[in-house]
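Quick one: the structure is below, questions incoming.
Missing here: one protein chain of the complex. Every other protein chain is in place.
Right after this comes subunit A.
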Amino acid sequence: MNKDDDILVVKNIFKVFGDRPQEALKMLEKGADKDEIFKKTGQVVGVFDASFSVKRGEIFVIMGLSGSGKSTMVRLFNRLIEPTSGSIYLNGKEITGLNDKQLLDVRRKEMSMVFQSFALMPHMTVLENAAFGLEISGVAEQERNTRAREALAQVGLAGHEYSYPHQLSGGMQQRVGLARALANDPSILLMDEAFSALDPLIRTEMQDELIRLQAEQQRTIIFISHDLDEAIRIGHRIAIMEGGRIVQVGTPQEILNNPADAYVETFFKNVDSSKVLRAGDVARFESEIVVRQTNGATPDVPAIPYAFMVDNDGRFLGLLDNCAGRGEGPRQLAPKDLSVVAFDTPLHDVLGLAAAVPYPLPVVTREGALHGTISKDSLLKSLSRH
């Protein structure tokens, strides 16, 4: 991905809570840490020198325990909390330099927020709540109702338009919160621990819903969570925060494989790596068991139990099975007769398949090229390593 695909860029953002932030900033420059600053000046450092960027169309999860500054971080994006120093760019436009009127415009059109406590208006119907953002922006009643209805339908709440929030369950209330944010058609959806207040079953359901919505609309979502499982489940990339600092940014696999420090490592220790890793991460390309077919002619088959056939472009053609019967020569199996694993299948789903077939599992990319194979041995090794 090139630089133009960054929708949100955060550069050296600091946030100090208190009446003398400049003093704290100076101490930070000199290398003082959070506790020391609090002891000497009474200033609380919320976010400490954060720099990262969010790509267009991804779910970016900011993960951290309570007090790590993640909720402060998300409020810096739409300046519900003013950053002490540093800059934030949205689509190349500097958010941190906007005047009040431009800022209102950004909040109305570019960024919508979903809250942990739902924060629905109790005196408004579900429809009015969903249309709240549009009403504030001055959209005419008819149009905003149409758009709010569409948003409600997207989150599966059609038919509840005239209920009041207190008549709905927690999960449904958060769907209204989501619809309210979607109705504005924002470039970025900010979700502050949006599912943390829901019970586990509903939470999983809402996560699936969010993944589905994101796949449909390719919307950029910044999701705040304290739950690593949730972060891994929905996040394309994760930023780990600790004590106001961004410790590491990367895909779940990257972080699992190369934790930046001991904190991240202990954090990921209890994670079921079969849920994080994907088939493509453990598949290995061994040239000795791959046979390249040229001009439709089948070459000589090496004396190995299973050989994988690819064409000149690396496209996967099938499997040559030498074990079928002795003396009869190799049996050729087309991809449709085989268990073929897509590149991005979670390893968790591969386990069963690998156990069910005698041959190593072929892993193919989205274009159909052979990415590598996963044998039972390599599968077990990759799981035990973490």
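Definition applied: a contact is a pair of C-beta atoms (placed from the backbone, for glycine too) under 8 Å apart; a residue touches a chain by one contact, two chains touch by 3 or more; residues count from 1.
The definition used in the following text is that contacts and distances are computed from a predicted model.
The protein name that UniProt records for the chain not on display, among "STAS domain-containing protein", "3'-5' exonuclease", "Glycine betaine/L-proline ABC transporter permease ProW" or "Molybdopterin-dependent oxidoreductase", is "Glycine betaine/L-proline ABC transporter permease ProW". Of the listed residues A:Glu36, A:Glu82, A:Asp105 or A:Asp208, the one in contact with the hidden chain in the full complex is A:Asp105.
Touch with the chain that is not drawn comes from one residue among A:Ser53, A:Ser85, A:Ser137 or A:Thr204, which is A:Ser137.
Note on the undisplayed chain: of the listed residues A:Phe17, A:Tyr89, A:Phe115 or A:Tyr263, the one touching it is A:Phe115.
Note on the undisplayed chain: of the listed residues A:Gln43, A:Asn145, A:Asn184 or A:Ser382, the one touching it is A:Asn184.
The missing chain lies against subunit A, touching residues 78, 80, 104-108, 111-113, 115, 117, 119-123, 132-133, 135-137, 162-164, 166, 180, 184, 190.
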